[in-house]
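The complex is shown incomplete by one protein chain, all other protein chains being positioned as in the whole.
Let's turn to chain A:
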Amino acid sequence: MSAFGLVAKRGVSPKIIRPSFNLLTNDGYSAASSFLQGHNTNITRLLSSQPHNPKVPKVATWEPASEDQLPPPAQIPADLVDKLERLALVDFRTKQGLACLEKAIRFADQLHVVDTSSVEPMDSVLEDRALNLRADAVTEGGCAEELLQLSKNTIEEYFVAPPGNIPLPTKEERASMLKHSEL
């Protein structure tokens, strides 16, 4: 994500480089690599008040991994797409959505190039810190009014939510729902 990551800065000029998923190269690579290789690699920091740190290269030095270093491209069966949609509650079953997903996976596949044998995965940057323990004394709470004000819908000090968990319609039902909405 961060390779694309020039977040919009103030006073921005048309020089913003945005990820463009419509740019397909024939080897299936994400757009950025070819974009950065061939095009403007002059990434400058706009409106910065500090001098350029010599440790940061002036020009991007990152090179994409070659196709032979990567595992075979992941196939995403329809069941998996359905499961992902259910977990994330996001509809992405369109051609565009699926292509985006495939490219994202391909981009992440580059991690396989790194040799992680005998290296424990890190799941928290706090792993070397001691976990702070709290004494069992009441220090918070009693702010019902404040919290309820944050909600659009309340009834007598309760938050109001839609009924239960409306189960997601089945694959077929949703496909037809999408079809209808696209019309």
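Assume contacts are C-beta pairs under 8 Å (C-beta built on N, C-alpha and C of every residue); 3 or more make two chains touch, one makes a residue touch a chain; residues count from 1.
Rule of thumb we're sticking to: contacts and distances are computed from a predicted model.
Student: Which of "Ribosome biogenesis protein WDR12-like", "Ribosomal RNA-processing protein 40", "Glutamyl-tRNA(Gln) amidotransferase subunit B, mitochondrial" or "Vacuolar protein sorting-associated protein 51 homolog" is the UniProt protein name of the chain not shown?
Tutor: From the listed options "Ribosome biogenesis protein WDR12-like", "Ribosomal RNA-processing protein 40", "Glutamyl-tRNA(Gln) amidotransferase subunit B, mitochondrial" or "Vacuolar protein sorting-associated protein 51 homolog", the omitted chain resolves to "Glutamyl-tRNA(Gln) amidotransferase subunit B, mitochondrial".
Student: Taking the full complex into account, find the residue in A:A60, A:A74, A:A108 or A:L147 that is in contact with the omitted chain.
Tutor: Considering the complete complex, A:L147 is the one touching the chain left out.
Student: Just checking the interface: what residues of chain A touch the absent partner chain?
Tutor: 83, 86-87, 89, 123-144, 147-148, 150, 155-165, 168
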